[in-house]
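One chain of protein is taken out of this complex; the other chains stay put.
Coming up: chain A.
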Amino acid sequence: MNANDERIPYPDSAKRNASIGMIVVRGMPQRAGLVASVTDVVRALGIRNLFFGVWDCVFVGLIGAACVWGLMFVGAGGSSLWSDVGLGRFCVLMFLVSPFLYECVHLLIMFKERDCHTLDVLRACKWSFRRIAAVRMLTFGAVSVVLDTACGIGIALMISARVSAMTILGVSFSSLFLFALGQLAVDAHCSWPVSAAIMPAVWLLVSVAGWWFAAELVVWLERLPSLVCLGIGIAAGILYCASLNRYGAASLAKASYRARGEHGQALRPAF
């Protein structure tokens, strides 16, 4: 170093690291949030194109959900609900039926896209099909929430004040969002057609267990503060939205691929 170099005020390591950090943060593209993703997709494609080719699946799902919830309303008018076991079993049925619309539409769409062999073309398009799938799931998740809310409140009014409307909604939302979360995880880690069967099988098993312990379930639900029950349902919804955001942004295989170093060896497990 010469004498001129000694007069240049070089930054210390703390300042240098801070500058590098600021350059990296400003240079890295911001990950799109779920709301931004939804807005972008809907603005670019429109609602019609969001479910292009699969509107029949949506229609069939809605008809199926109407029938299932109709039966629930018929059941809610029955006298068997006055007993603990009867009321408990009805709550189990609420738990089982709440994700019906979501899962029905989801499975029908997945089946149709595979049956029509459209997936390869769609996945090679500029707009990420994963993002579109995430927005689709959010859309019929939202419709499910509206349906579950309306039917849950209606049923709660019919079966009197033993179990409050907020508890009914809490059970319904928890079931819907936990199911949707589970389905998301299964879709990410398992391939079709196994991924179609796992969550419905799990939900059926849980419901059978709940059916056996129906009386105890009602007592527990009556003791659980209704606000806590509803809070659990809403928390499950927030967790689902956060997971959906990650699902739409990246894929499992892509994460594993990017983890490989220069020489191709895996640096960390995929998940």
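One rule holds for everything that comes next: a contact is a pair of C-beta atoms (placed from the backbone, for glycine too) under 8 Å apart; a residue touches a chain by one contact, two chains touch by 3 or more; residues count from 1.
Heads up, the rule we're going with is that contacts and distances are computed from a predicted model.
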item	value
Listed names "Stage V sporulation protein AD", "ABC transporter ATP-binding protein", "ABC-type multidrug transport system, ATPase component" or "Inner membrane protein YgaZ", matching UniProt entry of the absent chain	"ABC transporter ATP-binding protein"
Contact footprint on chain A, counting only the chain that is left out	44-46, 49, 52-53, 116-128, 132, 253-254, 256-258, 264
